[in-house]
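As you look at this complex, bear in mind that one protein chain is not there, while each of the others sits in place.
We just call them A, B and C in the order they show up, numbering each chain from 1.
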Amino acid sequence: MKVRYFAWIRQKVGVAEEEVSPPADVRTIQDLLDWLARTSPRHAEAFSEAKVFGAALDQAIMPLDTPIGAAREVAFFPPFTGGL
Amino acid sequence: MKVRYFAWIRQKVGVAEEEVSPPADVRTIQDLLDWLARTSPRHAEAFSEAKVFGAALDQAIMPLDTPIGAAREVAFFPPFTGGL
Amino acid sequence: MVVRVQVEDFDVGGELDAIARGNPRIGAITSFVGLVRDMHVKEGYHRDAVKALTLEHWPGVTDKALADIEAEAHRRWSLDASLIVHRYGRLEPGERIVLVVAASPHRDDAFDACRFLIDWLKTKAPFWKVEDTPSGEKWVAAHGDDDAAAKKWEP
Partner (left out) sequence: MVVRVQVEDFDVGGELDAIARGNPRIGAITSFVGLVRDMHVKEGYHRDAVKALTLEHWPGVTDKALADIEAEAHRRWSLDASLIVHRYGRLEPGERIVLVVAASPHRDDAFDACRFLIDWLKTKAPFWKVEDTPSGEKWVAAHGDDDAAAKKWEP
């Protein structure tokens, strides 16, 4: 499964994307997030921020309690700040 | 006293402005309007329209019941229709 | 605060560039351009093809009326700049009639002020329009909608 990071999450984790193989008990996006936080200190720090993350499954934005199912790509990003 | 007309009022009266000398009992703008309507068939027709006129004394918009006082110029115009 | 009443067309891009130039406080520029339409639709049923329209105004008074409207917008909102350009004379379908611009640090002020400017302009500045239609010249009547739009800004 590919995981992608955007903006300051990417900066903190240190990579824009990575291939991961989470265990079978990682069912939802939130499960994946918790599991990723344990994979390295950088991940732990990136995911410790008390901010609300957005996430997407195969480029479609989904709530964190959504089951990952057969999605091939999960993306994590901070709230959008486009416009002026 | 100078009287000015705009838009279709000007077209109906046939002149853009004229010098008039109304009698002493013409006190308000409405008095002047009623008096002008009797000065010619064109004036009568221009002022017979059941529209609300706007008026100005010396270029300041005023209600029709305003006394003319020492104003040197009275203007009559239909509602404004600028913009797109 | 700039007001211009003119026969000539205006350059929208140039005006928008000029309004923000040298003022890095400005984050938001809202603009409105009004164009001559080829059709006059009244109350949803009466339709007239429009070959052209001719705008008449009251020289000397129009500028002051527009400047007053602009000053009122600056009293009500936090604006760094504003502009009203209004043409008069004969205009054909597709031609620009009016440009209204409001610039502010934030977009709420810019949007509200821009809309206020065009709403008040329509009912408070001495312009009159006559349409050249296949059935002859027709003076445009004031719209109740415009009065309502202007009234929503009353205190």
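To be clear about the criterion, contacts are C-beta pairs under 8 Å (C-beta built on N, C-alpha and C of every residue); 3 or more make two chains touch, one makes a residue touch a chain.
All values reported here derive from a predicted model rather than from experimental measurement.
If you put the hidden chain back, the residue from C:66, C:84 or C:118 that touches it is C:118.
Remark: the omitted chain is touched by one listed residue; of C:28, C:55, C:69 or C:84 this is C:28. In the full complex, subunit C contacts the hidden chain through residues 11-14, 16-17, 20-21, 24-39, 41, 93-94, 105, 107-108, 110-111, 114-115, 118, 149. Residues of subunit A in touch with the missing chain: 6-8, 51, 56, 59, 75, 77-84. Those residues of subunit B that touch the chain absent from the view are 84.
One rule holds for everything that comes next: only the chains that are shown with their structure count from here on.
With centres set at the average Cα position, the gap from subunit A to subunit B is 74 Å. Averaged C-alpha coordinates give centres for subunit B and subunit C that are 26 Å from one another. For subunit C, the set of residues that touch two or more other chains is empty. Multi-chain contact residues, meaning those touching two or more other chains, do not occur anywhere in subunit B.
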